[in-house]
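Take this structure, written in structure tokens, and hold onto it; I'll ask about it next.
One chain of protein is taken out of this complex; the other chains stay put.
Right after this comes subunit A.
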Amino acid sequence: KHLKDPDHRVRCVCLELIGAIGSPEQEVVDDSHEPFIPIQSLLAGFCGDQDSRVRASSFNAMLQFHQRGLSLRLSIYQQACQSLTDDYQDVRLSAMKLIWVLSHLYPDSLVPVSDSEDELRLVDDGFAKICNMVNDISVQVRMEAAVLLGSLHQVSPKFLEQTLDKKLMSNMRRKKSAHERAREHFASGEWATGQKWADDAPKEELDPDNVNLMNIGACGAFVHGTEDEFLEVRNAALDSLCELASQSASFANLSQDSIIDMFNDEIESVRLNAINSLRKLNRFITLREDQLEIILGVLQDFSTKTRDSLRDMLGEMKLATRECLSKCIYSLLDNLRRYPQDKLSIWKCMKNLGSHHPHLALPLVPELLCLHPYFDTPEPDMDDAAYISVLMMVFNSAVECPTVVTMFQDHTWRHYHYLQDSLPDLVPKLEKSIRVAEEAKPEAVAHSDVRSFLRNLISGLDSLPNMELSTAQPLLETMVRDLQQVTELNQKCSPSAEFVCVYLKTQLLLTKLMNQQGVQCSSSIADNQVLSLIDQILGLTRKLEHQYLGVSSVDHALIQQTRLKAGTLQILTKMKSDPTRCSQAKETYLQQLQALKKYLETNELAADPCFVYLFSVLNDLENGKISDILKHLQHAVKSIAPCGISLQNSCIRRVTAIMHEPTGSSDNPIRFTTGLTVTVPVHATFENVQNVDCIRLKVHYPDQKSYLITPKKCHFTKLNPLQYKLISEVIISHSLWSDQSHVEISIVMETRDGETVSCQELCRPVKVPVAPKAAKR
């Protein structure tokens, strides 16, 4: 610790070391001074070192104390304040951080103000000091200052309000800023009739002595921060502004103008940040008409992401007046016209608007539904996305406001029922509809019905292993049929039912196989038949394994065993027909067998009798002769029997994908020049997908060739933990065809067990008509 080397590097490292291992109250022996001085004073001494790097690292050492949970003493505050005007940015940066730390530690202790006898709370003083640093020369310091401001929640409102304050003047006359003018307009109830020439004409004369040109204290910190040249600073200032505003309603109200201003920033990430910040403040603020005008302008933005987040935000905002709401609705409809692909998000936004502002919506309903007091209006087209959007708003507002319901016409009701079926999550249940559709109501009952049915069915399976194969087969057949119907009946239980259904199908196939095995005919045709059945089983088990989430380990073991049973049969058949060429297959089979054994052991599950036997002769299988192996396998096969499933987790979820685009309904073929490429945009949503890395887009050409395309990671947007949205494109190209034909695009999931890679379709392939043209010479 006594290394007070002339070299600055040595001193820096020493201070770092002290920061890492010392503590501020610890005392240090110094040979020349009075024997003991606390380390903090020692460090404070180094804040006046001649080398800037040493100064910075002495502040950093103190910060490190704080990070290690040791408390710092207040005495350092004045010194840190002085260092804010240091010539070197590193020193300013760390001194500022120290002030921030101290403001957190001792928010309420009083510090004297220079030039006067007043005293200020330390947090206020620190806040003002950091605010000042928003005008620093260095970008890093400005950015850090903007970041630090956000977390000083205890600062008093007086100081907070100053941060957005900027007095304008023009030739020594006080001038109102655009924000203030807008606010006044709103307060006086007079609406802006477009920009007037010189509407910002300066008002009263200012007394030169009262004008404060320097940014003393917190004045205008955020005004400057949000106008900074560098987007890093702007973003940080915006974050802090939002953070502070979310602590205080009054500040939120003041800051909304500044945040909305940022909606027009030149950098997209800042715009997005502004949108999200405003969204976080939705508790406190109400949007005025003039502000809304700015916000709605962003709806025309070309970036999908910006529009999406803006709509999300709009849905959560409070609007001040009826005009606001109608403006909102019309710009959303305009948005729909401009960007039809935003349909879903617009509907959702409409829904939220409706449910949040039922009373503002009420007077708008006649206009929106095109109602006329005397005449019947023509029934609108049900396929019109704009009309649906309007209905979304109206239906959702009707939940809170029954008066709206009375205005519905017959066709409105018809459309309501239709929409409730097709878009259940966007259309709420209305009182009247429940009465009308009384008989269709017991859906909940049906739900529990299905569940108990599943239970009964599964318990019926308990006896399956002991049954004769011949009796098991018809039983399984009926069960599979029943389950298929159940799947169609009820949506909520369908994944579980489907899961069981698929599982039983495998068992059914297995039984069929065993029946044939019993016949013991070993012609090559029969072998082929057996092998194709086995392939089916393998395909189904793979589906079971990868497409369903929430499968219990017991069930999982059953699936694995089923697969391996099929595998056993497969290898047996192969070995019988051609015993010499199976060494590779044997290897993989044995590996699978060992993997299964390990899996069962780690999960402490019992094995099927067939595998109990196989595990016991594992050594023989590895090293024995082919004839021995055959013997063992044949013995094992005899004990294969179908078995039931426990289905411990009753809400199994299925991996699904919905492709929104291409729709497949288009008759116009995509034309492109032979040999060149054409892009097909793909929009899809995924549910219950754990890892988007395994999602592929599959393009299947009419010549039976298919290609897998891996979408870029950045094309996925996460909606929920297991929900994703994909906006990507597929590039297709082909040589000349005589006529137009279809290219099938589908979404598949790539799965990997061991070395084999397989794909499973997640949605029906969509046919896209394509017509390559001959290249013009």
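Keep this in mind: contacts are C-beta pairs under 8 Å (C-beta built on N, C-alpha and C of every residue); 3 or more make two chains touch, one makes a residue touch a chain; residues count from 1.
Please note the rule applied: contacts and distances are computed from a predicted model.
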Ask   = Which one, "Fibroblast growth factor (acidic) intracellular binding protein a", "Phospholipid-transporting ATPase", "DNA replication complex GINS protein PSF2" or "Integrator complex subunit 11", is the UniProt name for the chain you do not see?
value = "Integrator complex subunit 11"
Ask   = Of A:52, A:135 or A:473, which sits in contact with the chain we cannot see?
value = A:135
Remark   = In the whole complex, of A:161, A:261 or A:482, the residue touching the missing chain would be A:261
Task = Can you work out which residue in A:12, A:62, A:223 or A:483 touches the chain that's missing from view?
result = A:223
Inquiry  = With the missing chain put back, one of A:48, A:112 or A:340 would touch it. Which one?
reply    = A:48
Task = Extract the touching residues of subunit A with respect to the undisplayed chain.
result = 4-6, 30, 32-33, 42, 45-46, 48-50, 87, 135, 137, 166-172, 175, 177-179, 195, 197, 208, 211, 213-215, 223, 226-231, 261-262, 264-267, 293-294, 297, 300-303, 338
